[in-house]
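Dumping the structure here so I can ask a few things about it.
Complex shown without one protein chain; remaining protein chains in place.
Chain nomenclature is as follows: A and B, assigned in order of appearance, with residue numbering initiated at 1 for each chain independently.
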Amino acid sequence: MTHLTIPKTYKLYIGGKFPRTESGRSYEVTTPKGKFLANAALASRKDGRDAVVAARAAQPGWAGATAYNRGQVLYRIAEVLEGRREQFVAEISASEGVSKSVATAQVEAAIDSWVWFAGWADKYVQVAGTGNPVAGPYFNLSVPEPTGVVAIVAPQGKGASLLGLVNVVAPAIVSGNTVVVIASQQHPLSSISLAEVFATSDLPGGVVNVLTGSPAEIAPWLASHADVNALDLAGADALDWVELEIAAADTLKRVLHPEPGVPPRTLDRIVALTETKTVWHTKSLI
Amino acid sequence: MVKDIDIPAGAGFLDYAPAPESTSILKLRDSYGLFIDGDFVDGHGTPFSTVSPATEKVIAEIATANERDVDLAVAAARRAYDKTWSKLSGADRGKYLFRIARLVQERARELAVAESLDNGKPIKESRDVDVPLVAAWFFYYAGWADKLDYAGLGANPKALGVAGQVIPWNFPLLMLAWKVAPALAAGNTVVLKPAETTSLTALLFAEILQQADLPKGVVNIVTGAGATGATLVRHPDVDKVAFTGSTAVGREIAKAIAGTGKKVTLELGGKAANIVFDDAPIDQAIEGIVNGIFFNQGHVCCAGSRLLVQENIHDEVIDRLKSRLSTLRLGDPLDKNTDIGAINSQEQLERITALVAAGEAEGAERWSAPCDFPENGFWYAPTIFTNVSTSSRVAREEIFGPVLSVLTFRTPAEAIAKANNTPYGLSAGIWSDKGSKILAVADKLRAGVIWANTFNRFDPASPFGGYKESGYGREGGRHGLTAYLAASGSSSPRSDNPRGSSSPRSGRIETKGAGR
Partner (left out) sequence: MNATNSGVTTRTALAPAERATRLLGAELTEKSLRLHLEGLPGVDAVGLEQRAAALGTRSIKTTSKAWALDRIIELIDLTTLEGADTPGKVRSLVAKAVTPDPSSPDTPRVAAVCVYGDMVPDAVAALGALHGDPDDGLISVAAVATAFPSGRASLAVKLADTRDAVAAGADEIDMVIDRGAFLAGRYGEVFEQIVAVKEACRREDGSFASLKVILETGELNSYDNVRRASWLAILAGGDFIKTSTGKVSPAATLPVTLLMLEVVRDWYRLTGEKIGVKPAGGIRTSKDAIKYLVTVAETVGEEWLQPHLFRFGASSLLNDVLLQRQKLQTGHYSGPDYVTID
């Protein structure tokens, strides 16, 4: 008996749901050799706007979860990803045109990244924060906190379709930020499959919102959006990213500059998307 | 039994007698040049006069640095970085900073008098707050200079190079210290642009650098108006930009340096909420409200300019506040009993006046403390607005003057929501005797500095800086040090991107009026 396969409809991921783009547009995703793989949603600026609304709505709750809880959710993502590794290997090797073993290495590295970042959830504050010995009767502590809603242009190139995405999204959300990420334009399939992992991993809806389509079209709207707090241009090196940085300056967004290839997993990326809050309180015995 | 008493003829005891700090300690010159490469030199721009805002009398003539002068200053800083400063050990850099700290302490009274004369702030503030903190800032960062491995960036972090720093007029010498001390400790060299109306103490500081025998060119000071600052931050050979001032100018700077890879710290405006709960230690809260908004005539970016008071104690708080404000003394900044000094400039006075008029036009109720103004100079009486709606301009815009807007709330959640309802996020205050409530509210406020049962405290060990449109980066503490460092593994941030300083980006944006 042969089974006629059921191709997947790749949609967007906004607010924990999988809507089609409001624009009704799609674009062809192919192998490097041009073979049709799927039609991906071609997100519009309005999808971007909806994604920011969803991210903002989810932000206080996600930041308010305990660090232990956020760490477990990130670890859960690794668990679910592990269970679906074959699907990711297949998508990556088809889309990037790489061998199964190269694709497997990328998936495994992505799984390991989730585990690595999961462990930071309850530690980055300890490493990046300080207790401040001020000259006076005050308790004084500085702690990093999530900056809010982060818009990300995911790494675009070969080798980055899953790992690049994970290495920019995980450090953003581990501290309690929520994210609107524009996936790799050429290799968007694993981003939507990863969204399916999110949807089944206890990650609250809206914490990560995935847009597929043209970064050049959507990024300017996110860069200038007043309700976005930070802009990660990791995968924007091919765009006119200076214009994006200028647009971001209108509301003094924090901007991370392009990083060609796959950004390494670093504590710096976590801390770069936090704000240091210093709290003073009087101290006295009487 | 209780009878009225005789108050000394003419005036009450509370009027005291004038207790002016002597200006004889100051040995000012008639004119000041730029401080470039260790020497005072003439500027190529048109010189300007700096006046005392309390008397409108000219204090001295000050040079204006044009583009050529800024070039010279940056070049001097680059030479000093390449040839001297980057070759010194951290321990030796630290020793220079310790020297500076001590020299500031030795000349503390002179600096305080100069600051009050030039800025208009009360001598008790320049004497007891500004200048002691300046010394503390240098002392704190001096100790970091040979301990950079512990800054949190791994072993052997690198200096960035030449730092271009533009500072405001509200805390002239203190802002200089906030900028210069960590920059030098981290191994950078500096070109500093003081605010046009308050250059005097920066130039006295240059004399201190000469006394400290700091190598030539390590710190250069270019005076002038906004154009000088704009030229400095856009200069292609500046690696790091640090700016304190208005959000409008900060935004222009962020645009001007976009794509250049310059590392940047921005300390911008604020509209801080000072939240008073009904279980607050009430007498201290009143003092905190007064200190929050009337300290330094309200010329404080982190001033507690929005009082959020729980509705059930609103009337009592306002009542107490008004009687307290009636005891504030406005007048000669050099008088040791002055609480409220002069507004820094005619321009600022006009801005305050205009915003207050807007508040009145929008229906807020205005009350100003009864004050006699001196004949000359720029003055504004401590002012409170009640019945302020959250949409009123006086509740949303930074006034940068002694004007408090009072709003009410009923629950902690409402207080938090109103406090956060602003594009700014620099500071906030919380007053309550209930520790758990304070910590929970502090957690939810979107502001970089939160004072609980106190306000407007500063310390070199304590990071300071804002969320959202109040800027980015922190000054003070270990965080303030890392703002002037890069990890040893990283390529220099200036070569990080292919569109570095030599790209067409340089000069693409006109920055007007940098530095206020």
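In the analysis below, contacts are C-beta pairs under 8 Å (C-beta built on N, C-alpha and C of every residue); 3 or more make two chains touch, one makes a residue touch a chain.
These numbers were taken from a predicted model, which means no experiment stands behind them.
*Asks:* Could you tell me which of B:170, B:247, B:453 or B:470 touches the chain that is not displayed?
*Replies:* Only one of B:170, B:247, B:453 or B:470 touches the chain omitted from view, namely B:453.
*Asks:* Which of B:124, B:235 or B:446 sits in contact with the chain that's absent?
*Replies:* Selected residue, touching the omitted chain: B:124.
*Asks:* Which of A:88, A:114 or A:138 touches the chain that is not shown?
*Replies:* Candidates A:88, A:114 or A:138; residue touching the omitted chain: A:138.
*Asks:* So that we can see where the missing chain sits, which residues of subunit A does it touch?
*Replies:* Missing-chain contacts on subunit A: residues 136-138, 282-286.
*Asks:* Name, in rising order, the residues on subunit B that touch the hidden chain in the full complex.
*Replies:* Where subunit B meets the chain not shown: residues 1-5, 7-8, 12-19, 124, 128, 279-284, 287-288, 327, 336-337, 433, 453-454.
Throughout what follows, only the chains that are shown with their structure count from here on.
*Asks:* Just the number, please: Cα centre separation of subunit A and subunit B in whole Å.
*Replies:* The mean C-alpha positions of subunit A and subunit B differ by 37 Å.
*Asks:* Considering only the defined contacts, which subunit B positions touch subunit A in the complex?
*Replies:* 136, 152, 247, 250-251, 254-255, 258-259, 261, 266, 268, 423, 425, 438-439, 442, 444, 446-454, 457, 459, 461-465, 467-472, 474, 477-479, 487, 496-497, 499, 505, 509
*Asks:* What residues of subunit A sit close enough to touch subunit B in their complex?
*Replies:* Result: residues 60, 127-128, 130, 132-136, 138, 140, 142, 147-148, 226, 229, 241-242, 245-246, 248-252, 254-255, 257-258, 268, 275-282 of subunit A touch subunit B.
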